[in-house]
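Dumping the structure here so I can ask a few things about it.
A protein chain is absent from this complex, but the other protein chains hold their places.
For reference, chains read A and B in written order, and residue numbers begin at 1 within each chain.
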Amino acid sequence: MNLRRIPLSAIVGMLVSFGFLFVAIFAPLLAPYELGQSIGDVWEGASDKLPLGTDNLGRDLVSRMIYATRTTIFIAGAATFISFSLGSILGFTAAVKGGWLDMILSRAVDLLMSIPTLIFALVVLAVLPANIITLILVMGILDSTRVYRLSRAVAVDINVMDYVEAARLRGEGTSWIVFREILPNALSPLVAELGLRFIFAILFLSSLSFLGLGVQLPDIDLGGMVKENKEGIIFHIPAALIPAFVISILTISVNLVADWILNRTSDLKGGRG
Amino acid sequence: MGHPILNLVAQRIALGLLLLFLASGLIFIGTQILPGDVAQSILGQSATPEAVANLRKELGLNDPAYVRYFKWLAGLLQGDLGTALSNGKPIGEAVSYRFSNTIFLASWAALFSVPLAVILGLFAVQYKNRWPDKLISGVTLASISLPEFFIGYLLMFYVAVILGWFPSVSIPNESMSLLEKLDTIALPVTVLVLVVLAHMMRMTRAAILNVMQSAYIETAELKGLSPFTVIRKHAFPNAIAPIVNVIMINLAYLVVGVIIVESIFVYPGLGQYLVDHVSKRDVPVVQACALIFASVYITLNIIADLVSIIANPRLRHPK
Partner (left out) sequence: MSDNLLEIKNLKIGATVYPPGEKPHDITIVHDVSLILKKGQVMGLIGESGAGKSTIGLSSMSYGRGGVEITGGEVFVNGRDILKIQAHGLRELRGREVTYVSQSAAASFNPAMRLMDQVIETTLLHGLSSKAQAEERAVELFRSLGLPDPENIGNRYPHQVSGGQLQRVMTAMALCPKPDLIVFDEPTTALDVTTQIDVLAAIKKAIKDTGVAALYITHDLAVVAQVSDEILVLRHGNMVEHGTVQQIIEAPKEEYTQELVKAHSITHEEKKPTDNPILRVENITASYEGTIKVLKDVSVDIHAGQTLAVVGESGSGKSTLARVITGLLPPSEGRIVFDGKELTPALVDRSLDDLRELQMIYQMADVAMNPRQTVGQIIGRPLELYFGMKGAEKRKRVVELLDEIEMGEMFIDRYPAELSGGQKQRVCIARSLAAKPKLVICDEVTSALDPLVADGILKLLLDLQKIENVAYLFITHDLATVKSISDSIAVMYLGELVRYGTKSEVLSPPFDDYTDLLLSSVPEMKLGWLEEVLAHRKMESAGN
């Protein structure tokens, strides 16, 4: 891969995304204060010691945001991992096997997608215990329907190509067809989709936490921080805007990378990628 | 047997009703998937066994699930949405007031976003690959990545709190005139418009481009028709179905977006009502609201399908 061919936007996106990942991994080392440590007055302004000031309970905003970023990335990442593995494995299987399996899976996904994801998540969260495992599973399973649709569509398109038929006629087994013929050609759109699903998971988690139905105290994520500090807005205190802004930066930078990969998909015919 | 298109339309509507029925079942199952006891989980671990037993009775949990489902469904069909656990009042009353508020908010958002999206989409096509198009797609990319509450609080902070142009919370009441109401909902409407605009515009652009690249548009150009005539007679009739489709899909999206926006601006709509009762674990209310949202969503999607069927000349004039 030629580095100079990567557009500037994608490079910026990658650098920022890696920055976030770094912060998430080393959160305890980077944060100046503990997660729940109260160190000053409520909604103190920015100072040399506290670059962003304090929150609604007088905790350091920077430290709290570092931990919140960690939670957000961890939960969104885990949910994406589940939605992606579940969706793509089922989607590929449905496309290659066809028949009744494809029929049942596809109709089930149609039904699940006939209800908006947020609504269905709210229904389920009304009865399930509020914890991080529940959140990850609910988000992952609901979002796997999108991944299923895409990976099935991509695999079906490739599956009818003459070169896959040629492999069948040659006597290749299912695993060769999936891993050597279909997968290499489906990789680009799927990787781009991975980015989009991750963005969606971040936004979805943040929305749930903002509504008070996501991550529960004492854990905190970025959406939850917006909720904690939203009362400050009417008192001219923009503390709630800062975590919301951080979410936007994170999603935009991942989106820049995903967009670049998606555009590269059309280069498939260009040979060596 | 009538006209084949009538059969298709009837089929599609029947399919929609079936989907609605299955969706109601899914929503019901969604509240039953808990491995343990619903009543216990609603009341928490500290509840007394008597309280749990009472709640079980009240919820009808002693009946098998399918009996409860059909009872619920039968009630729904007669317009009875059940009783809220939290305050014991009929759900129907609270819902109808809040639902009309939500529709009011969403309609105004649709009224602004739809024409704006179509015009900007046309604009992007006109300047394809030049800076206005690139600007539009850049803004789209950014706004798809932004959480609704970021846009919402940003506007609230700068426009309502600092500039003081509009109220920061949107609570309309009956005594307000239409103009006062509009002033009250100006900010939430703006947020909703911004949220759906990007998607709608991007999809409109794609739909129009797809038509403009057809061979029959080239034929029309080679006939010496003016650009305006080409669009009016050859592009527009073929682009209308995909555009309506795009609009319907995005209105369905708007219905969901409304939930977050209502919470930001403390707007007394169905979305906020739903969210409140999810925290209270008031299952009957959650089921009723979810079903209403799902019905609107499914209906809009069916309308989108019907428009594509009706606008397709191949189906309208069969061989």
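As a convention for this text, contacts are C-beta pairs under 8 Å (C-beta built on N, C-alpha and C of every residue); 3 or more make two chains touch, one makes a residue touch a chain.
The structure displayed is predicted, hence computed values, not measured ones.
When the missing chain is restored to the complex, the residue among B:71, B:134 or B:223 that touches it is B:223.
Although one chain is not displayed, chain A still touches it through residues 2, 5, 161-163, 165-166, 168-172, 180-181, 184-185, 264, 266-272.
Think of the hidden chain as still there; on chain B it touches residues 214-216, 218-226, 229, 233-234, 237-238, 313-314, 317, 319.
Convention: only the chains that are shown with their structure count from here on.
Rounded to a whole number, the gap between the C-alpha centres of chain A and chain B is 23 angstrom.
Those residues of chain A that touch chain B in the complex are listed here as 110-112, 114-120, 122-129, 199, 203, 206-207, 210-213, 223, 226, 230, 233-234, 236, 238, 240-241, 244-245, 247-248, 251-252, 254-256, 259.
Interface residues of chain B facing chain A in the complex, by the touch rule stated above, are 19, 22-23, 26-27, 30-34, 38, 41-42, 141-142, 144-150, 153-154, 156-157, 161-162, 168, 252, 255-256, 259-260, 263-264, 274-275, 277-279, 281-283, 286-287, 290, 293-294, 297-298, 301.
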